[in-house]
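Before we start, here is the structure in question, set down as structure tokens.
Omission of a single protein chain aside, the complex is shown with its protein chains in their original locations.
This part shows chain A:
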Amino acid sequence: SCIRYRCGLTNTIQDVLNHRPGWVEVKDDAEWDFNWCDVGWLRENFDHSYMEEHVRICHFRNHYELTRKNLMVKNLKRYRKTLEREVGRLEAAKCDFFPRTFELPSEYHIFVEEFKKSPGNTWIMKPVARSQGKGIFLFRKLKDIIDWRKDGSRSEEQKDEAQVESYVAQRYIENPYLIAGRKFDLRVYVLVTSYIPLKAWLYRDGFARFSNTRFSLSSIDDQYVHLTNVAVQKTAPDYDPEKGCKWQMQQLRWYLTAKHGFETVQTLFKEIDNVFIRSLLSVQKTIINDKHCFELYGYDILLDQDLKPWLIEVNASPSLTASSQEDYDLKYRLLEDTLHIVDMEGRLTGKEKRIGGFDLMWNDGPVYTDVGLEALGSSCLVANTHLGCVNDREKQLQQLLKPFPGQKKT
């Protein structure tokens, strides 16, 4: 029997679904078994749809608890407080991976207090619900935003909006880790198939996005310097599409290892794992768990000069449009492996720790790699994540999966 899918996007995911053996596209009001929808469709239709047990959809109903900047911050702060109360300061400090953030206008006054404590610092203002770098600006003086508040510098379209848009003001990281003088951020993919219990997978591939121009604090008006989203970079005057400005995660990890040594980089990547796990735990009880739902998040991480990772934001709909052949191949693999994990075909046992390029990072608790019988106790426990490591997924998949019904094993 075939699997009927509905797809609201026209990019890489369309190709992946199209090529999957036994999957057939359905449109309009036809019944579906699998839906790759955009968040707009979800908002309008989720509550009215009845889904049978086997049906799968690619978003959680209230994913915005994690992906909207103001809500994420709220949830993280609350989780941190809980940890401090129930476990202690040290444990709570493990949540200190997001810069001081305040929601505006609701937290305006506490923000001003914090702002005054450290004059001269740079802050970044981000609209809560927009993406691709739109509406973001940097400031150093309260005067800059007081003007902004008075609608002085807002565009016409912003003034027309019926509701007051929420913003977050965040401490800008002034000492980003630079490679050859350029700032970059990391895009990492995390797949969550359940929140209660929390089951999350980390993809080995990802990339570092470089700013097209050299980093300097003296030019905070030049948004092209500071924002590394490819979407923003594309509009910069000296953008050269052929340059690509991306490094594969493997390249970055290898570069950092050459510079700082194996142990330092291993510690760094463990800390990055911590960012994912804690952020997901912070919304675990808030997100409406639903066995029909899974979600592929695009995490944006920034490293500072001390090699500390900072969480910039989480995307529920990471861009699946490809900027180059290499990028297309990465996203294709990623989506293919996502579908393997969702496992509409029922080929998995549920005990797997690795599927293609995904490693099981959290399964109601930390997940460790299989160690040999000669392991010497708990000090040898190694986390099961391999971000930026070799992704020999084809070989692994061949060994793991039974072929599709009707397909000969190659």
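Operating definition for what follows: a contact is a pair of C-beta atoms (placed from the backbone, for glycine too) under 8 Å apart; a residue touches a chain by one contact, two chains touch by 3 or more; residues count from 1.
The rule is simple: contacts and distances are computed from a predicted model.
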Complex member absent from the view - protein name from UniProt, among "Proteasome subunit beta", "Very-long-chain (3R)-3-hydroxyacyl-CoA dehydratase 2", "TBC1 domain family member 19" or "EARP complex and GARP complex interacting protein 1": "TBC1 domain family member 19"
Identified contact with the non-displayed chain, of A:W247, A:F269 or A:F294: A:W247
Contact partner of the left-out chain, one of A:V112, A:I179 or A:V342: A:I179
Residue among A:Q170, A:T213, A:S319 or A:T338 that touches the chain left out of view: A:T213
Those residues of chain A which, in the complete complex, touch the missing chain: 179-182, 210, 213-214, 238, 242-245, 247, 251, 254-255, 257-263, 265, 326, 372, 389-390, 392
